[in-house]
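With one protein chain removed, the remaining protein chains of the complex are shown where they sit.
Up next, chain A:
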Amino acid sequence: MTADTLSTFVDAVERHHASVHRVAPDEATSTIADLVDAPAVGVPLPDAWGIDLPDTVGTDPTPADLDAAATGVTAGSLAVADYGTVVLESDAAGSEAVSLFPERHVVVVRTEDVVPGMREAIGRLGDRLRDGASAVLATGPSATADMGELVIGAHGPREVDVVLVESAGGGESVAGDGDPATGGATDE
């Protein structure tokens, strides 16, 4: 991940009708808080990230909470600069449903997990999926052209905000060709 890769990522996300908010680690929680519409549900971010969800985001949602939520907050385990894609891993905590049902999805991604192209992303996912993981390559909000013209917001979220958390070392790479394990979730 280089500065170029990150700016490519930001441009690509915006091209796909979503927004990026680049923040330092200690600003992440307040940025998320600013972005969520109530009521909000979320899945706590991996412990190793050291980022808390704001208090306004409820965790351990019920089906009724999912139905009522205006915002869902989840982690993105990997991102693809060329496409503005965020990788949403399925887990036992219910990240898949939380990222899918509410009108707005706020997804938190670390700069060190942004890879330049689709091939690198699939390369990193190979072993992970062979281990049994599932992941959605999500690019922008849900959309349909089936009703006579393009409509943003179909069965999934209508708005997507990517909170891009800078690596501790700053904008330039600390994990440019880093350990694939950082791309995944944390419970192995």
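Worth a mention:
One rule holds for everything that comes next: a residue touches a chain if its C-beta (ideal position, glycine included) is under 8 Å from a C-beta of that chain, and two chains touch if they have at least 3 such contacts; residues count from 1.
Just so we're on the same page, contacts and distances are computed from a predicted model.
When the unshown chain is looked up in UniProt, the name that turns up among "Glycerol-3-phosphate dehydrogenase subunit B", "Na(+)/H(+) antiporter subunit B", "ABC transporter ATP-binding protein" or "4Fe-4S dicluster domain-containing protein" is "4Fe-4S dicluster domain-containing protein".
The chain not shown here is touched by just one of A:Ser7, A:Ser30 or A:Thr62, and that residue is A:Thr62.
Only one of A:Pro25, A:Pro44 or A:Pro116 touches the chain withheld from this view, namely A:Pro44. Touch with the hidden chain on the side of chain A covers residues 43-47, 60-64, 66-67, 74-75, 77, 83, 85, 89-97, 100, 118-119, 122-123, 125-126, 128-151, 153-157, 184-188.
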